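Note that one protein chain is taken out, while the other chains of the complex remain in position.
Which chain is which? They are A, B and C, in the order written, and residues in each are numbered from 1.
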Amino acid sequence: MKKTVIGITVVGKDREGIVAAFTNFVFENGGNIEKINQNVIKGLFGMYLEASFTKTVDVEKFDSGIQLLSKIEKMDVSTHHETNAEKNIAIMVTKEPLCLETILEASKKKTLNGIISIIIGTEKTLEPIAKKAKIPFVVLEETNQEKAEEKIIAICKKYEIDLIVLARYMKILSPNFVWRYPNRIINIHPSLLPAFPGALAYAQAYERGTKIVGVTSHYVTENLDQGPIIFQDSFKVDPNDTLEEIKAKGQKLEADTLLKAVKMHLENKLEVRWRKVHVKSK
Amino acid sequence: MKKTVIGITVVGKDREGIVAAFTNFVFENGGNIEKINQNVIKGLFGMYLEASFTKTVDVEKFDSGIQLLSKIEKMDVSTHHETNAEKNIAIMVTKEPLCLETILEASKKKTLNGIISIIIGTEKTLEPIAKKAKIPFVVLEETNQEKAEEKIIAICKKYEIDLIVLARYMKILSPNFVWRYPNRIINIHPSLLPAFPGALAYAQAYERGTKIVGVTSHYVTENLDQGPIIFQDSFKVDPNDTLEEIKAKGQKLEADTLLKAVKMHLENKLEVRWRKVHVKSK
Amino acid sequence: MKKTVIGITVVGKDREGIVAAFTNFVFENGGNIEKINQNVIKGLFGMYLEASFTKTVDVEKFDSGIQLLSKIEKMDVSTHHETNAEKNIAIMVTKEPLCLETILEASKKKTLNGIISIIIGTEKTLEPIAKKAKIPFVVLEETNQEKAEEKIIAICKKYEIDLIVLARYMKILSPNFVWRYPNRIINIHPSLLPAFPGALAYAQAYERGTKIVGVTSHYVTENLDQGPIIFQDSFKVDPNDTLEEIKAKGQKLEADTLLKAVKMHLENKLEVRWRKVHVKSK
Partner (left out) sequence: MKKTVIGITVVGKDREGIVAAFTNFVFENGGNIEKINQNVIKGLFGMYLEASFTKTVDVEKFDSGIQLLSKIEKMDVSTHHETNAEKNIAIMVTKEPLCLETILEASKKKTLNGIISIIIGTEKTLEPIAKKAKIPFVVLEETNQEKAEEKIIAICKKYEIDLIVLARYMKILSPNFVWRYPNRIINIHPSLLPAFPGALAYAQAYERGTKIVGVTSHYVTENLDQGPIIFQDSFKVDPNDTLEEIKAKGQKLEADTLLKAVKMHLENKLEVRWRKVHVKSK
């Protein structure tokens, strides 16, 4: 019998005793702690814990118990267990269309094991694409990062989002957001990370005179552009290539590499072990 | 009643179930997990866990139990609990004398709450200083890092070392070593970290034309020069100061700042919470 | 007799022969090249050259000659020679008031050897302060960086600006702008550079747990936050200090350190030699 694994995220104001409270709960319910990571940034506590259960576990009872505990401890808690059910996807965008279009195209062709529930934009530019695909589009009018993220969290709860895809979303996400979706936010970055981590990756690669330019799809962690790498792909450039030519090739590769990562994730084929992503051999 | 806190380090070959084995042991013995950190680098697993016990705990029984478990799981385990007993200190050096001399001087004046049990050198240069102070001196003849560190580990076990002081020790220590002494290795670095993390800090600061030069004492983690900062101190420089003058001032400050950190650690006045060092208010 | 020194900046589309054209001109007019630096970024050529003249030189004739050459070569050229005349200052701001207020206060007290001709803001927030001081205030409505900088260049030409002060100006300036004002743009950065070069310096220092926090005034070059350091100052922090307390102290120090650098520059007391700033001993 395959053992049940429950992932638990705990986010809230840091204080003593939080680790003990939740690990005790897991033990008392017959769970073994397989992985546990915590972090504190600016007084915010985030913990991700994976518990395995060898005996049959009443997942609903476990969930209601941990929600009760979360109220007592005043922490936001969510649980997550792998299923083969179709996953709900939120796509977050700014103004570059190609990554979004490529994922929508795959969805239309029914090659995605998931449903695109919502598209969230920092601006209106890509709204027509969402409309054409008949998917709700929300604009983040709020410029205050904290409030904007509260809105995204509310949307993700409403649509019961399992996977968030950053399809050239050009804002930074705070730990308060990222910690709620451990290994469930996928980003595409226009460089072979860890090279050129910033916002102007193609221009920097061009200026530096690199002969190989590439892209990286990765899970998002609290460290910008440092999350576990899922896939990378690259192409050769010539010093005579213009920046525009490099960008055009790069954007095509971004879309393909992001789609590949999203597909594999939706099919439960990816596993993160110690910050490295493994493709399950089955 | 003050609750007992036991720190547990587990180091060994990574495999599934290790986290569960040791957290289960803690729970079954009535402990609460207050902190827990794990890491894996190149297949080596390292975990540091702090358990608190509200009921009286038989520390010796706990220790022998966990040593038994460590044999079953084939991991190296050590436990540590804060006492007011004098601590055993190992000082590790290369060839710069001032930091070593300053700590020996403090020891002679009986202002250190600890005993310098051994001095370990990567070369013989400072042996005469050790001899004069009548403290055993060991030269690491071994150039292979793994074997050299095995020797240091053996020495530290033999002398029951509680604190390791890197007094201008010019080699890098591997995670396999560092993880065995969480927050118990203190280093002095000749810059205001995170600026100039490398080996040539004064020369780089001089070249860069910085107007403030400083030093940093810090606990050592697996990330070189990124451990929790204990103290920093600085002085102003003038563009006309020569590199030699800057170095001379800096070395004096290194010795003072390292000594200050060592003293405070030995008096149990330092506490690391989330990678920040707090000086206990009592 | 003190020799005349003329600084020449040449900015424009890169092509062969530009270096030769302008160095030949200097030679033919009896000049010796004391310093010469060029750079090319994305096809834009920038050169700064300092020529000394031992014989008396007709500066006006030299200027009109080089302007004629600049038309032939299709490059933007400007010349600059040190005088004791009062300098025209442009202050560039975003929304933090303290640095601006501190410089205006010094100007009111007549302790600045210069006239604040114009204040340029990326937004309107600080306009009231400018109004109260009866200094023209321009808002950069243009969001396109290239066009915004064209506007700044036009303003600086109109007001014959000698010195540009970035008083917490939160946008990046391109090489096309920066190269036109070699060692004549002064910025204040809220960290002890090279540590924490980015936009969130205090928060990063706070997160990192540094015990010394500081500020840096520096000349601006094409490499963000890497220009020659003029002054640095610092203060000690305690792990119990909040981020807000650190920011408040830091902002006061920013204003003082920026003002000190601006004053010294206006009094011709600063000299940049090989990326290091020297305070002239008279």
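The working rule: a contact is a pair of C-beta atoms (placed from the backbone, for glycine too) under 8 Å apart; a residue touches a chain by one contact, two chains touch by 3 or more.
This is a predicted model, so every value here is computed, not measured.
Within the complete assembly, C:16 is the residue of C:16, C:60 or C:160 that touches the hidden chain.
Hidden from this view is one chain, which touches chain C at 14, 16-17, 19-20, 23-24, 27, 32-40, 52, 273-274. Hidden from this view is one chain, which touches chain A at 192-196, 208-212, 214, 228-229, 231-234, 236, 239-240, 275-279.
In the full complex, chain B touches the hidden chain at residues 41-42, 203, 206-207, 243.
Methods note: only the chains that are shown with their structure count from here on.
Both copies, chain A and chain C, contribute mostly matching positions to the interface they share, with over half of the numbers common to the two.
Taking each chain's centre as the mean of its C-alpha atoms, the one that lies farthest from the centre of chain A is C. Measuring from the averaged C-alpha position of chain B to that of chain C gives a distance of 45 Å. Centre-to-centre separation between chain A and chain B, using Cα means, comes to 36 Å.
One inter-chain figure worth recording: chain A and chain C are separated by 42 Å, centre to centre, where each centre is the mean of the chain's CA atoms. Contact of a single residue of chain B with at least two other chains is seen at no position.
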